[in-house]
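Here's a slice of the assembly, chains where they normally sit.
Lettered A and B in written order, each chain numbered from 1.
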Amino acid sequence: MIYWLDLFGVAVFACSGALAAGQKRMDLFGVVVLAFVTAVGGGTLRDLVIGTTPVFWVRDPLYVWVALAAALLTFVVAHVRPLRSNLLVIADAFGLAVFTVVGTRIGVDQLGPGVIAAMTGVMSGVFGGIIRDVLVNRVPLVLRREIYASAALLGAITLQLLDALDIPSPAPALIAGTLVLALRLAALHWRLHLPAFPGRSG
Amino acid sequence: MIYWLDLFGVAVFACSGALAAGQKRMDLFGVVVLAFVTAVGGGTLRDLVIGTTPVFWVRDPLYVWVALAAALLTFVVAHVRPLRSNLLVIADAFGLAVFTVVGTRIGVDQLGPGVIAAMTGVMSGVFGGIIRDVLVNRVPLVLRREIYASAALLGAITLQLLDALDIPSPAPALIAGTLVLALRLAALHWRLHLPAFPGRSG
């Protein structure tokens, strides 16, 4: 099930990358490149730091095709009907939830539960979006004053707690993923945020 | 021959990095750093994702010296005579062509022909330039509305097709590399571009 979740995460993050490219009016191939980088960036970094190489999409080309198909679909749909501007952050929220769960699960499998598995989860969830935002020259979503990486961290911790309580699979993954998604969407809707750094406003 | 091509690619991409640094009026060491990162960035990422570590320039320090020499040469020449402003995109086009061929060849050797070898080719070709442009705070060439990564992809596919037809080496590499270079230079000269994302112009 982790595998299908992961493919779903790749698809929605590819959409978010394509939409970000679209906001910059990039051409077809810029859209594909940005979609691909966004979709596989987090998982690639995760595989690299834990030493699982070749990385996941080199081992299994299906990921590449899924990202490509999602990017093209987004491109085509955008030509048929105008896309709502908040679609990007919603696709991003789904990708964040899915990749956090997948990354935490892989971290636990490879390295045991603990802080590092939480880090691999958060990293998988946020890094693709960071690359996307850096490439289109925006301050990354994760670094803005909204609940984002904190939602991922809570999800990574929840997954490990539910595992420790011997909740049978796939309940922990579903609960943790739903939690991340709900937190992120709630933060977007009600503009929730954490305490900020003091200093001059700006 | 791949080895000499690769060194040539490192040299021209180092020049393009040095020229980009020059446009920002960086000092000698900023020039060297940016030249080096541009020259080895694509190949480093390629080696990391396919799991060939230590990466190429750690295994063979000659790459480091070539990048350094090319950066210093660019710096010195720029002091003797003013450089034409389109030299950067031309050096970039040569680097793109060479690294796409080298990256595809290495991908095929390590993982067999297919979509992943095409990806390693495109990645080797475009990633150094992406890092260069991110560091000098420009939108990457690859993401602008010009034929760029699409030229690399066509080259990666062509190389694999010619291989499949048993064309003897080094003809496939030469033909594919020339194709990428010609496409890229033609795109620059006649401002060719792919269909763009719809939406508000910008």
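In the analysis below, a contact is a pair of C-beta atoms (placed from the backbone, for glycine too) under 8 Å apart; a residue touches a chain by one contact, two chains touch by 3 or more.
Given the structure is predicted, the values throughout are model-derived calculations rather than measurements.
Asks: Considering just this structure file, the complete complex holds how many copies of the sequence, given 2 are shown?
Replies: Across the complete structure, the repeated chain appears 3 times.
Assume only the chains that are shown with their structure count from here on.
Asks: Determine the centre-to-centre distance between subunit A and subunit B, using the mean Cα coordinates as centres, and give it in whole Å.
Replies: So the centre of subunit A lies 28 Å away from the centre of subunit B.
Asks: In their shared complex, at which residues does subunit A touch subunit B?
Replies: 21-34, 44, 48, 53-55, 57-58, 61, 64-65, 75, 78-79, 82, 134-137
Asks: Under the definition above, what is the set of subunit B residues touching subunit A in their complex?
Replies: Within the complex, subunit B touches subunit A at residues 48-51, 53, 111, 114-116, 119-120, 126, 130, 134, 137, 139-140, 142-150, 153, 193-202.
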